[in-house]
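As structure tokens, the structure follows; a few thoughts come after it.
A single protein chain has been omitted; all remaining protein chains appear in their positions.
Which chain is which? They are A and B, in the order written, and residues in each are numbered from 1.
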Amino acid sequence: MLSYTLKRLLTLLPTLIAASILVFLFVHLIPGDPAAVLLGDTATPQEIAALTREMGLDKPLWQQYTLWLSEVAKGNLGQSIFFKAPVTSIIADGAQTSILLATMTIFWIIIFGIPIGVLSATRQGSWVDQLTSGLAMFFASVPTFWLGLYLILIFAVGLGWFPSSGFPSIFDEGGISNLRYLLLPSLTLAAPNAALIIRLVRASMLDISREDHVRTARAKGLHPTKVAIKHVFRNALITVVAAFGFTFAALVSEAVVTETVFSLPGIGRLVVQSILRRDYPVIQGVILVIVVLYLFINLLVDLAYAMLDPRVSLK
Amino acid sequence: MALLEVKNLSVAIRQKQGLITVVDNLSFHVDENETLGIVGESGCGKSLTALSIMGLLQGSQVRITEGTVCFDGVDLLILGPAERRAIMGDQMAMIFQEPMTSLNPVYRVGDQIVEVLLQHLKLSRAAAKQRTLELLDLVRIPNPILQINSYPHQMSGGQRQRIMIAMALACSPRILIADEPTTALDVTVQKEVLDLMGELQRHTGTAIVLISHDLGVIAQTCDRVAVMYRGKIVETAATKALFADIRHPYTKGLLNSLPLVDGDVEWLDTIPGQVPGIETVLPGCAFQPRCAFADERCSYEKPNDIRVAGGHWARCHYAGQST
Partner (left out) sequence: MIFLSRLKAFASSRVLATLGMVWLGVIIFAAVTAPLLAPFDPTEIDPIARLSEPGSLYWFGTDHFGRDTFSRALFGARMAILIGSGSVIVALLLGGLVGMLSAYFTTLGHVFMRIVDVLMAFPALLLALVLMTLLERSVINTILVIGIVYASTTARILFGMTLKLKNEVFVDAARCSGAGHISLLFRHILPNLISPLLVQASFIFAFAQLQSAALDFLGLGLPPEMASWGNMLSEERIYVTRAPWLLIFPGALIILSVFSMNLVGDAMRDSIDPRFKNDIAGV
């Protein structure tokens, strides 16, 4: 297992380096002097000259890259034009919201997606199956922001059950009960992804249930539920886990929209606002963090896959 | 009383044209300690018969339309699902054709055997594991202590089929249904697996229903043979009696194709024509279109079972005339 992990880490490295180069080049792709881009419209020529010197912007690109990378390694992602503060601390501020939102969302995805998918597959063709399959397809086709707006309209504005926007930190007044601010956003974000998991669980369970070894399990006289869970679902789980990397990517994309709809102070909204504010250092920093995180998640998915499927480790 | 008594069993498949009978009014029995061979070309309904007896028919497209399957005097077809499951894997077990895919790839082979033991016997996990080791030894898996922790993909086809046999024998079943257990294996491994089954039967007294397309395999291992054609048994007799005096032209055809027993293609060479599609309705003898001895009567009149000798029956108008 350890050597497998190391091997996967090694294969990840080139992708990581290439992605970091792309992120680094981002600032250079924007028309204008990179130092001026990074400092914003209000920068004085002195400031531009200072930053140019500091980041080595007058040196060849590869030297700039290594300089930038060594700063990144030290945790320095630059200064925000808008906030006049280090990008690292701005991202850290948004991280609490985004991590809590993601955790709650994944919780919903698992508790809705998996049981409904299993139910749908074990009752293939029944009205339960047709209803859930139809609903799953529907939720996979709904724009996230549209769903969010309607949840706000119904549950926040109409019924007044939940707050409609914002998120005070759980360390502020209200403490853990502030999580109710994240209930509608996390459900919004979970809906399309749970729909994907339902469809995936259903499809892979149906595939597996046609395999010969399931007949062997039935021939042992096992209860159909035991066959469905221990032999069909367990094998289908391999496919589902493999798809979790994609789910994470979809989650990040949709979190950008959801955080904007619900005005949550998370990283997703930060990136949109920074784009509209042309706060390039923040954009660059957030993207780098997300890409590294995404690659790391994919590594975890690979490891989980290897653990679930005994056929993999040998390769 | 026979251990297993199948009476008038009919199985139908639902197709666009309606229900099509693929196992037609089938009756046979298996005694304790006996090996019955069911032989026939692919598509003759022998696998569906096996699955019906075992209770493994699945899907809304296939169903048993008629008949009884009495096991130890109890009709299995009227049992509830739970009572049925109590018998499956315990008193009645099955081995399948495809050892490569019949084991769950994500569990260790030992655990898959332990599972059936725990399902039916009141054993502790440790005792079940001990029993599993014994079973692996019994089916001649080398180094059971090591192999009990192997995954199916780490084993050869022959070894996997031995695991399947160990799993089937785990709860000392009274009857074992083996559906083409050696077809997917190399010829040398085939013989080893068949010998093993025969030897185990001598030890345990388990009755075996061996289903095969290969008359050679059947001749080597079975006490009695039933030859199936288009969902019906066309000839049945004790193995020795049958080979001494074959009465049905189809059985003769099967025997003549023996040197070519490599697969279904060769069968067609020796018996002219192909099995007519299951949806074709034939007013007379089902074998008539391919039979070299058929005359006019065969094309309009269905033959009945004709007794040749004690226990030897053939479904042919001319079975009474020795050839």
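As a working rule, contacts are C-beta pairs under 8 Å (C-beta built on N, C-alpha and C of every residue); 3 or more make two chains touch, one makes a residue touch a chain.
Note that the structure is a prediction, hence the values are computed from the model and not measured.
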Contact partner of the left-out chain, one of A:2, A:29, A:73 or A:176: A:29
Contact residue for the chain not shown (choose from A:49, A:67, A:229 or A:295): A:295
Option touching the unshown chain, where A:6, A:92, A:110 or A:137 are the choices: A:137
Touch residues of chain A, complete complex, unshown partner: 14-16, 18-19, 22, 26, 29-30, 137-138, 140-146, 149-150, 153, 157, 195-196, 199, 210, 243, 246, 248-250, 252-254, 256-257, 260, 271-272, 275-276, 278, 283, 287, 290-291, 294-295
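Keep this in mind: only the chains that are shown with their structure count from here on.
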Centroid spacing, where centroids are CA-atom means, of chain A and chain B in whole angstrom: 53
Contact footprint of chain B on chain A as seen in their complex: 125, 211-213, 215-224, 231, 234-235, 238, 308-311, 314
In the complex, chain B residues that touch chain A: 54, 56, 58, 60, 81, 85-90, 93-94, 96, 98, 101-106, 115-116, 119-120, 151, 153, 164, 167
